[in-house]
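Heads up, one of the protein chains got dropped from this complex, but the rest are sitting where they should.
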Amino acid sequence: MIPELGHFALVLALLLALAQSIFSLAGAMRSHPAWMAAGRSAVVGQFVFVALAFGALTTSFVQYDFSVEYVASHSNSQLPLLFRVAAVWGAHEGSLLLWALILGGWTLAVTALSGGLDAPFRSRVIGILGLISIGFLLFMLLTSNPFNRLVPAPADGLDLNPVLQDFALAVHPPILYCGYVGFAVAFAFACATLLEGRLDAAWARWTRPWTLAAWLCLTVGIALGSWWAYYELGWGGWWFWDPVENASFMPWLAGTALIHSLAVTEKRGLFKSWTLLLAVTAFSLSLLGTFLVRSGVLISVHAFASDPARGVFILAFLIAVIGGALGLYAWRAPRLKSTAGFEWTARESFLLFNNVFVVAALGLILLGTLYPLFIQALELPPVSVGPPYFDLVFLVPMLPLLTLLGVGMHAAWKRGLLQSWRRRLTGVAVIAVVGAVVAGLAVYGDLRPMTTIGFALAIWVMGSSLLIPISRLRARQALPAAVLGMVIAHFGFGLATLGITGVTSFKVEENISLAVGEAATIAGHDFRLTELKRVDGPNFIGVEATLVVSRDGEAVTTLRPQKRLYNSGGNPMSEVDIDVGAARDLFAALGDDLGQGRWSLRLQYKPLVRYIWLGALLIALGGGIAAFDRRYRRKEVAQDAPAALATSASR
Amino acid sequence: MRRLALLAALWLAAGPAHAIDSGPAFADPAQQERYEVLIQELRCLVCQNQSIADSNATLASDLRREVRELMEAGRTDAEIRSYMTDRYGDFVLYRPPFSARTWLLWAAPGLLLIGGLAAAIVVVLRRARVARNNPASLDEDADPS
Partner (left out) sequence: MKGALRFLLPAAAFLVLAVFLYIGLFQDPGRIESPLIGKAAPAFSLESLGDPAWKVGSDDFAGKPWLLNVWATWCAGCRDEHDALLAIARENRLPMMGLNSWDDRALALQWLTELGNPYVSVAFDPEGRTAIDWGVYGAPETFLIGADGRVLHKLIGPMTPEIWQRDFLPLLAAGSGP
């Protein structure tokens, strides 16, 4: 009964999404307050019914209802509660339901917090979000219903893929989807603006905190996924340029460009059409990512089981949403003009160059990801575009970006006024170069050019970021949240650069075979295999190795990697063990039984790898702090609203 | 299947396959490094998106063996790559070779950067001219409020 109720709730949610769009858009067109109010009520209803559907599916998982096909395929009676709940979004159908739920949640939040907006504008935003909901709910109901029954019901389910039975991965999709779906808000704001054909500063001020919130979710989601790949998959790699990773990275880059461009539009009213285009692009890339992952057009290890019917539906939806928005853009954007000027050293210039580099990086990843598809569509012999390509070309825009970033964040609006910073920045630059050389030579005994450049740029960006709070505090000036957020995020970017440079340049990875009592030396650390024993869990059997690690005779740590065979079948899984440190990680994965008591092991020394994720978290934290700047708080904006209304009335 | 990374809800046919290359390392560390770079850049054909270094498919381990033997026979990297492409085509190379099919891919970093910078410089110069001709435009803020 519960699955049927869930299905019914989805149908009702679809009808309410229709009502939300029609009443909101028509109400805005005719300035009909009652219709607009009806549209807003439909938002609440839609959210409630999607939440009920989500609750129904969760209940089916929690209660082991294997008569539901989706539950039977993705859980079994031995699966712990946490993973039964996480299994709701563990595959295609349920993850779509999560999408719809999160979209409903964002829509509800926008509706609740946008009371200060001009009423027709607000209704247009709500109506456009409703159109997106319609697409997703239809997609689910027509091609991917999670509530389909199995007759007869199996006695037990299959299992959730063992690699997905992990805490970080259980929380990873909701956070990531919050990011993807969150860009729908900026998208809806942009489309509503284009519909009205005018753009004032209130628009940028309204869009920015929503964009920051979505962007910070995406940042955390990507970082969690990278961290999970690092420890769960037994490889010690943290980024693989797989199409699915790229699918999440591209909207992130578009979002990054957007928040920088929004800053200019908010402050100076410049780059209006460009900012709108980025807002449309960020969400379009989220949708494109969904298409790439779920349609099977690209080879990826992550791909969902593909089905051409789903592919055709999503593509039609993409064309309607993205094509519609870009068509609207082509029609309305030429009207947006601005008359403000700035000197070439002003912050506006630097933010524009930031956009050039970030969008170039985005373009390269998009091209590299889709290139095999283009080649194949043209019926040419296939090519592969992999990490060696992306690693190389990604540096092309990133090196100048990091270089300019250190200067750009000190430039004042309008006039630049960088003279006062010259001495301090020269100091930081000297420290960066000397620091990079010293770190390379003294710590790692190596001075490769790319390593030195990487370290120098990392120190340059971090040092330059720190100059801001230091000089502000010295001069007893205030440090507004927006500035503090920027400083933290840029410092985090520098820190991540440091980690990436360190681990890429100086990692040591070795595959060795050991018997109990033997030892191997990796990067000065002796790993001695002291024990191999059987370990069994609730739904697996396994073997655990004990490795005592010492350095110069002093004990460092003990690592206990495992190899598990899950009852549900499939290949054996490696559970790695990692000794986490500020300077390095020591990483051990257990391989295969080579016979005669010997096992293969993969041992790794990963210098500075932690700073990649720490940097990413700082980037997200900076975004979060900036989103709470005083000028975005509701009361202030509400005060501005009459002024915005007055401007629009005067046109 | 280490690359089973980001988007979580990913569903796969097979569980993660963990390749630990248990063959002996080359005595010369430079040769070992060359070997590792080579096998990282060769794509495993049966295991979707993995290099032959990462996959534990039979074909991947056989191709690792071929690489090892070709290196021991004194072949150059280019010869080893063409050995692979003669059999499997350019698909096997993760670093696509420059050709009529891939020139756009390799020209893209330059084209995008030059195009982007040119456009940005035009905008900056135009705005700077606005500022010079009309100093009041410098103090225009976005919002009258």
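The first chain written gets the first letter, and so on, giving A and B; residue counts start at 1 in each chain.
The rule is short, and it goes like this: a contact is a pair of C-beta atoms (placed from the backbone, for glycine too) under 8 Å apart; a residue touches a chain by one contact, two chains touch by 3 or more.
If you're wondering where the values come from, they're calculated on a predicted model, not measured in any experiment.
Colleague: Give the residue, chosen from A:Gly55, A:Gly105, A:Gly296 or A:Pro400, that touches the chain omitted from the document.
Modeller: A:Gly296
Colleague: From the list A:Gly327, A:Gly427 or A:Gly597, pick the residue that touches the absent chain.
Modeller: Once the missing chain is taken into account, the touching residue is A:Gly327.
Colleague: Given that one chain is not shown, which residue among A:Gln78, A:Gln376, A:Thr403 or A:Thr557 touches it?
Modeller: That would be A:Gln376, which touches the missing chain.
Colleague: State which residues belonging to subunit B touch the missing partner chain.
Modeller: Residues of subunit B in touch with the missing chain: 45-46, 48, 58-59, 62-63, 66, 85-89, 91.
Colleague: For subunit A, which positions touch the chain that isn't shown here?
Modeller: Spelled out for subunit A, the touching residues are 273, 277, 280-281, 284, 291, 295-299, 308, 311-312, 315, 318-319, 322-323, 326-327, 329-330, 333-334, 370, 372-374, 376-377, 381-382.
By our rule, only the chains that are shown with their structure count from here on.
Colleague: With centres defined as the mean C-alpha position, give me the subunit A-subunit B separation in Å.
Modeller: One centre to the other, that is 21 Å.
Colleague: What does subunit B use to touch subunit A in their complex?
Modeller: 1-12, 14-18, 20-22, 25, 40-41, 43, 47-51, 54, 89-96, 101-102, 104-105, 108-110, 112-113, 116-117, 119-120, 123-125, 127-132, 134, 137-145
Colleague: Any idea which subunit A residues touch subunit B in the complex?
Modeller: Result: residues 89-92, 94-95, 161-164, 169, 172-173, 176, 200-202, 204-205, 222, 225-226, 228-229, 233-235, 237, 239-240, 242-245, 247-248, 265-270, 289, 293, 299-305, 339-344, 348-349, 352-353, 355-357, 359-360, 363-364, 367-368, 371, 375, 380-389, 393, 396-397, 414-415, 510-511, 513, 566, 570-574, 589, 591-592, 594, 600-602, 640, 643-644, 647 of subunit A touch subunit B.
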